[in-house]
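Could you have a look at this structure, given as structure tokens, before my questions?
Note that one protein chain is taken out, while the other chains of the complex remain in position.
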Amino acid sequence: MTDKHSEQRFSGSDIQDLQFEIQQFTAARDWKQFHDPKNLAMAIAVEVGELMEHFRWSSTDQSRGILQDPATREAVEHELADVMILLLEFATETGIDVPAAIRRKLAINEARYPVDKARGSALKYDRLV
Amino acid sequence: MTDKHSEQRFSGSDIQDLQFEIQQFTAARDWKQFHDPKNLAMAIAVEVGELMEHFRWSSTDQSRGILQDPATREAVEHELADVMILLLEFATETGIDVPAAIRRKLAINEARYPVDKARGSALKYDRLV
Amino acid sequence: MTDKHSEQRFSGSDIQDLQFEIQQFTAARDWKQFHDPKNLAMAIAVEVGELMEHFRWSSTDQSRGILQDPATREAVEHELADVMILLLEFATETGIDVPAAIRRKLAINEARYPVDKARGSALKYDRLV
Partner (left out) sequence: MTDKHSEQRFSGSDIQDLQFEIQQFTAARDWKQFHDPKNLAMAIAVEVGELMEHFRWSSTDQSRGILQDPATREAVEHELADVMILLLEFATETGIDVPAAIRRKLAINEARYPVDKARGSALKYDRLV
């Protein structure tokens, strides 16, 4: 076996295709043994820490401009990808259907945050009047 | 205007469709003003904290079994969805192409972790021999 | 044995006294078994998530004013205490001398961030010119 391990790649923006590509990568390296939910949740948090590192000392307003620097933009893209890859591995390992989970949570949020009350407000739902 | 705000829903597992659905939800509530990269990165970290809460006192082995409890499983699904929704908002706000970013990062990881060296190892790439 | 478990309390601001008080609390509940470094690190991150929750949608400027609300101030105090208690447990379990570790790190930071170069700059040390 050589380093030129052959893996199938898709194009497009289908989550299940991406999950399949990630699983090929992981399985080829025999990394499933490390990918229990606890480890993956912790690894996600580590990568989110690296994502935040780019923004910790900037004001909220400044943070919109930070990505205009190409090197920072590329670094942030890599961090975002790291978080997303681990999240999709978490979903694969636990059998969670990501699009269904997102749509269920959006429906819950629509009930918690009715447009009339939530418009323009950053209050948590249990404080909305 | 009523609470029965009408939004378009897709089905399937296309990331761009999900991003569109999330943006409808956010725009209808005029929440874009809060969604600069710094705030979103911090909000992602808050939700990852809630995801980790379910696993903090269990061993890594036990963590595989935790999701067999239906109430815990549902709670974890909601946390995963919260993280994913905010990540997709981050990507939308910053103009990052998620599938492209994931595939670019997988290609980097393939170079950093050649199958021959990385198989069965949890070492970081800069420690692989 | 009754709930009125008797524990020694100090006053003052000595870190070792606080560590002793926390250890009494933990030992009385037989919680040492859960307090390996991995679990404690994850628990710290969960509590930091709860600390951040108070600030996620506010601007950096607004965040200075948030603590003027007494209820928020009390909640933030509790979150800060939760993080600190777990950090001190981590130090106790691993045998790390907290004041010595802080002073060693301050010395490193003084070398990395000389006053002349670092004054007024939020740049990381490897970018300081």
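Structure notes:
Order as written gives the chain letters A, B and C; numbering starts at 1 within each chain.
Here is the rule we use: contacts are C-beta pairs under 8 Å (C-beta built on N, C-alpha and C of every residue); 3 or more make two chains touch, one makes a residue touch a chain.
Bear in mind that the values here come from a model prediction, so they are computed numbers and not experimental data.
In the full complex, subunit A makes contact with the omitted chain through residues 34, 38-39, 42-43, 45-50, 52-53, 55-57, 60. Residues touching the missing chain, restricted to subunit B, are 38, 41-42, 45, 57-61, 122 (touch as defined at the top). Within subunit C, the residues in touch with the undisplayed chain are 1-3, 5, 7, 9, 11-16, 18, 21-22, 25, 28-31, 33-34, 36-39, 41-42, 44-45, 48-49, 51-52, 54-55, 58-61, 63-64, 66-67, 73, 76-78, 80-85, 87, 90-91, 94, 96, 98-99, 101-106, 108-110, 113-116, 118-122.
We take it that only the chains that are shown with their structure count from here on.
Centre-to-centre spacing of subunit A and subunit C amounts to 27 Å, using the average Cα coordinate of each chain. Between the Cα centres of subunit A and subunit B there is a gap of 2 Å. Multi-chain contact residues, meaning those touching two or more other chains, occur in subunit B at positions 34, 38-39, 42, 45, 48-49, 52, 55, 60.
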